[in-house]
Each structure stands twice: as structure tokens, then as C-alpha cells.
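Heads up, one of the protein chains got dropped from this complex, but the rest are sitting where they should.
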Amino acid sequence: MSLSGKEREEFEKQLEAYVGIDIGIEDASRDAVNQAMIRQWCEAMGDACGAYTAPEAAAKSVHGEVVAPPAMLQAWILGGVAMATGEDDPRDKQRELHRLFDARGYTGVVATNTEQEYLRYLKLGDRIRARTQIESISEQKATGLGIGYFINTRTRFVDQNDKEVGWMTFRVLKFEAGDQPAAAAESNSAVPAKPQRLRPALGHDNRWWWDCVEKDELAIQRCSACAVLRHPPRPMCGECQSTEWDYVFSSGEGTIHSYVVIRHPEVPGYTYPLVVAVVDLAEGTRFVGNVVDIEPEEVEIGMAVQASIERVDDEMKLPVFRRAS
Amino acid sequence: MPATLKNQAAIVGIGETEYSKNSGRSELALASEATAAAIKDAGLSPSDIDGMTTFTLDTTDEIELARAVGIGDLTFFSRIPHGGGAAIGVVHQAVMAVATGSAKAVVVYRALNGRSGARYSEGVSGGPTTSDLIHWSWYMPSGLMTPASWVAMYSMRYMHETGCTSEDLAEVCIAQRNHAVKNPRAFFYQKPLTLDDHQSARPIVDPLRLYDCCQETDGGAACVIVSPELAKDLPNPPALIRGVSQGAGRDQESMTSFYRPSISSLPEMDLVAKQCWQISGLTPDDIDAAVIYDAFSSIVLWQLESFGFCKHGEAKDFIKDGGLGLGGRLPCNTHGGQLSEAYVHGVNGINEGVRLIRGTSTSQPAKNDHVLVTAGVGVPTSAMILGKA
Partner (left out) sequence: MSATTIRYEDVSVGDTLPELPIPLTVSLIVSGALASQDYTPVHHDKKAAQEAGMQDVFMNILTTNGLVSRFVTHWAGIDAQVRNVNIKLGTPNLPGDTMTLTGEIKDKDDATATVVVEIAGKNSWGAHVTGTVKLALPQGA
């Protein structure tokens, strides 16, 4: 669904009414800052800092007493189990704004940025309240997830004396989710735990070569009629038009003819910065592959390299190059 | 039948949409708007159009576009493969159609939601098992799968052989940005670029940095091509096509021709250049301005060498001290190019070539008898020379 120019104009006018307003509800901590919740947090996070759970160590520290981990700031005012089951508070203007986006097809939501500022560490017994303001709504943006709008909010946290103890900004993207979530759910069973490199497509003209790689050999196609080597493999010899061929195994020795250091974009399954080189093999053909175990700054044209066949992820084998010793 | 394609056709109308990062409409809508605008600019009506040509990569079907715009019977339609390499190949198709009488008035079009839709920067991946996918399969497993990475491979070797540096590449970017600063259509309108900006921008694929890479744009562009006779009756001064040609070189791969003895030059563009000079009877000295395909800054240098503006390896000296600027030896990409105006697969460059001949560029050189316009490189490619009637 995409809005027409006029619909979009009207929608964006509606959005303007939300910019700068308080969302209308105050979040208050149900419990004072307490050792039990702090301990649970520290155990979950694996945070062994004595300032949070060891009174003696805390007393000797800069804090002087047990304090709460600063990152818990928002935890003191979140809703707990009610978040899993409860209805939205009808006074909550932030929820109302999100529903407005939902109704226009911007059903996707993802948090993109958050900043927390801690003015002081919270101590046992502190009671926290928070109010949130919608600071701004961006113009329409094209993002990797789809077309949408960024909503920026700011939450101020105060203590029992109405003194500010910290603040938090939050940036969420409301976007046109399309059919993506359903599609992802369907393919759930096929999603591997870890991303893998892109596989080669296999066909008549290249499958044999990848079969050789599985047997730890870097093969080079050879014309049976005129003995010319060729790579990448092709079904006919460009020199003599013979369709008969066999192959030889490369020694893997070569020199770098050119190379690149890929830094962006980072594709899941690969490690960056990623060095890829065109290598002049000793046999006279060229091969394109990764250069590994070397700092990108040390790679240079003319460097002698040696290929070996290695597993580059859970399953796939590839010829990779290292500086020749 | 004409003996050559010299002066057999002229571009008489150009049109385009706004260029943006999010058009908010379909590629068919963009193509329709650009095409209708080009027909109107030509002083023709849609029913005058009887030929259409575009890129194989274009998602808009000719007959859908014809219906949308109100174009009637078509006697010629064709498509050219290989991405940006098709940019002038499509003009070549139109000129051949007009010269042979296969069509009287041909629309060239290209429209893409290149930013909000499918983005080329995200690289190649799966798809049906075609010979093309088998080709990409030699590179995907090692991660060499974006245009920047392929062009960087040639660039690294070229720089190694010629002593060209990243600062030299910046010269191209800055010259073009200086033009974009004056062009209200350009993304970088009124936004200058300094050498420091260029050098401090993040590396994308060494040796290319951010501003060495073109933009990703939503937009459409189109032009109308007719015979010189018909052009005489139309309102705008025609841009006569003095010469136009295509070329695929020996041992060519799409973007990854890494197996030739030398990978620091463009044999396919050498072939295109040779034909352009032969057909037109012109030489580099006759060219007053150029629109040189610039998906990446480095590829501009190699094309200057292919067309003989300078010798192999000497482009870095040719462009020094504002060589590509308005007062320079070859005012180049006066719209800002794809680095700084918009990336519409080179068809926005055709329109700029026509504006240069008409004398209406926002960076207009005083002398404008002949303008060179080229297409994408690393792939089978194409180019043309435009001239005043």
C-alpha cells in the first residue's frame, strides 16, 4: 500500500499534531530501587561489579553504598507481566500515534537508536517516575526495511524529590512491513543459526569444477584437442572450437595481479574487511579468490601467494590464498 | 539503405521526472512521465511514436508503457543487455530503426526506483541458473559481488600501473560536483565537495571511497529520436547523431573481465571509440564537451584514454587543474554526472548531451558543436557523438 500525494499530505498533517506533546501518562516505579531486582539483573547480565551487589565493596568504592546498574534506569518503570497481556492505556498518545501509522499500512516497528544519560546512580530506596514527550517525527524516508517515518521520543526520569536522575531518547521506525514477516515466519525452519556464504549456482559447465574443490583440488580446464588451459570453464575451446576437454590440477602457486579490500556493504556470512584478489597462477590462467591471514595493508600487487582448499563456513569449501613463505 | 549511421537521426525531445531517493510511485509511472515529457518536448503527440527501446534490466514493459502514454501501433521495439552499458546502445537501436525506415519516431526510456526499490549496491545473489548466474558464481562465494568491488579490482591495477592516486580520482569527483552545484535537478545541488571531504569519506572497497561511487536514485529519463527531415519541422534544435556504436571486447565478462592480459584498460570502449570516430569523421580535437559514464570516478579516466583524449595512463594529467571543468580542455559531465546529479543508468546523461547541443546546460560551455556521450563500462558498452544541425 502506498499513499497518494494528497493522502500523504493529509496524513503528515495529522502527524504534526503529535510533535512536541507529552504522551499523557506518567510511568511510576511500583517498587523502590531494591537489592532483589538488582541481583536478578546482575545475574542475567553476568555483571559481577561489586558496586551493585556487594555492600562492603560498594562502601569502599566511589559510590559509597550499593547502587543500581545505571542501564537499569528504564527497568524501574516498565510494566512487567502486564506488558504481555495488558491492553493499551487509552490515554497513551504514543500508542495512539502508532495506531495511526498502523492504519495507514506502516505496521512494522523497529527501534533504531537509543541514548541514556545518567545524572546520578540510583540508590536503594529511590522511587522513580518518568514522563515521555514525542520530540519529532521525520519526513518520509526510504529505508532498508521499507518506506517509513522515524519517531523520536524523550523520557525524563525523576526521583522522589522531583529531581531529574536521567533521561533517555528513543528512535523507532514505523515502516510499511508488506508481507515480509509472514514470509520470514514460513521459512523459519530453513533459516540457519548462522549466515553462510552465497553458494555457487551449479550447472553442466561448472559442477565438475566444484566437485574437484570438494576433493581439495583447484582444477583448471584443458582443451583435449589443443591443450590450451582455460578458466573460468566453458563448454567449447575458444582457440580450436573443440568440445572435448579434461583438466589439470593447479599447484596453487601464484602472484597477485590485482586485489580489493571490501569494507561496505557487509554481507552476512563473510568477515570484513574482506580481501579478494585476481591471482596469476603458475600454470598461466587466473583465479579470483580470498587472501586470508594477512592485514589488508600488507597485501600488494606482485606478492607471491599459495592456494589451499579450505572450509570457509559450516559447509562450503573454497580455494583461498595465503602469502607464500 | 544508408552506408553509415552518420547524420541519419536526431534527438529532438528529452524528458525526465524529478530525481529523488523515494519516488513514491511505480517504475511504470516514472517511465510514463519521462516519456510523455520527452514527446511533448519534441513537439510530437504520443500517436506519432512507433518505436520504443530500453534496457533489458528495465522492469517496464514497452506495451504497458505504450498503453499508459497513449502510444499506438509500434513497428519497432528492442532491448539491450548489460546494465549501464546499454545507455547508448538503445540510441544505436533507435538510430538504426529510423535510418532503415523500421520506425519514424522512437522513444528511448529508462526508469528505476534505484534507491527505494531494488538497489544495485546490494550486489548479486540467487536467481534462475542461467549462464549469467554461473558467471557470478565464480565471484559470489568469495564475496566479490557488488559493482564497487568489481570496478575496484580494475582500479587497483590501473593505479598500480600508472601512478594514479586517490587524490587524482578526487579531481573527477570535484569537477563534477562543481557542475552539480549549479544544477537544480542534482542531488548535490548547492553542495560543494572538497578534496578533504573526498579523502576523509569512508572507504567502500579499497581503493574507492564513498564519493568515488555514484548515487542510487529513483527517477526516469527518456528521449525521442526521429529522422533529420522530420526534425526540421519540430520546435527544438535537434541534436544530430554524428556517430553511434556498440562494442563487446574479446574475452569479455559482465563486469569481471579479469582474464585478459591487461585489466587496466577497456578494449570494448576502444572498439566503440574507433567506430564513433570512423562513422563521424571527427577526432578528439572536435569534441567540445563530454558526458562520460561515471558509475565510479575511476572509469572516467579509462574512457578518456579509450577515446584518445590522452594516452594510456595519462588521464590523471589530462584532468589536472580543472581539465574537466567549464574552462578546461574537456568540460565533462556538466550536469554533475551520476556521481552528483542522479544515477539513471546513463540516460540522464543523454539528456544532458542534448542540452549541451541546445545550449541550455546549467554549466554551458561557449563552444558546443560536438558532444561525446558514453555508456557504462566493464560490460559490453556503447557511445555516440552528438552535433548541431
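For reference, chains read A and B in written order, and residue numbers begin at 1 within each chain.
Here is the rule we use: a residue touches a chain if its C-beta (ideal position, glycine included) is under 8 Å from a C-beta of that chain, and two chains touch if they have at least 3 such contacts.
Here the structure is a predicted model, which means the values were calculated and not measured.
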(Q) Considering all chains of the complex, which shown ones does the missing chain contact? (A) A
Q: Check each of A:15, A:51 or A:97 against the chain that is not shown and name the one that touches it.
A: A:51
(Q) One chain is left out of this view; which of A:78, A:226, A:282 or A:324 touches it in the full complex? (A) A:78
**Q.** Sole residue of A:34, A:116 or A:152 that reaches the chain not shown, by the stated touch rule
**A.** A:116
Q | Of A:90, A:268 or A:302, the residue in touch with the unshown chain | A | A:268
Q: Touching the hidden chain in the full complex, which residues of chain A are there? Just list them.
A: 37, 40-41, 43-51, 57-58, 61-63, 69-72, 74-76, 78-84, 110-118, 121, 177, 180-185, 188, 191, 193-195, 266, 268-269
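Convention: only the chains that are shown with their structure count from here on.
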Q: Spell out the part of chain A that touches chain B in their complex, as residue ranges.
A: 2-3, 5, 8, 140-142, 147, 197-203, 205-206, 231-232, 257-265, 267, 270, 273-274, 276, 278, 285-286, 288-290, 296, 301, 312, 316, 318
Q) How about chain B: which of its residues touch chain A in the complex? A) 21-22, 24-25, 115-116, 121-123, 125-127, 129, 131, 133-146, 148-149, 152-154, 156-157, 160, 202-207, 218, 256, 258-259, 263
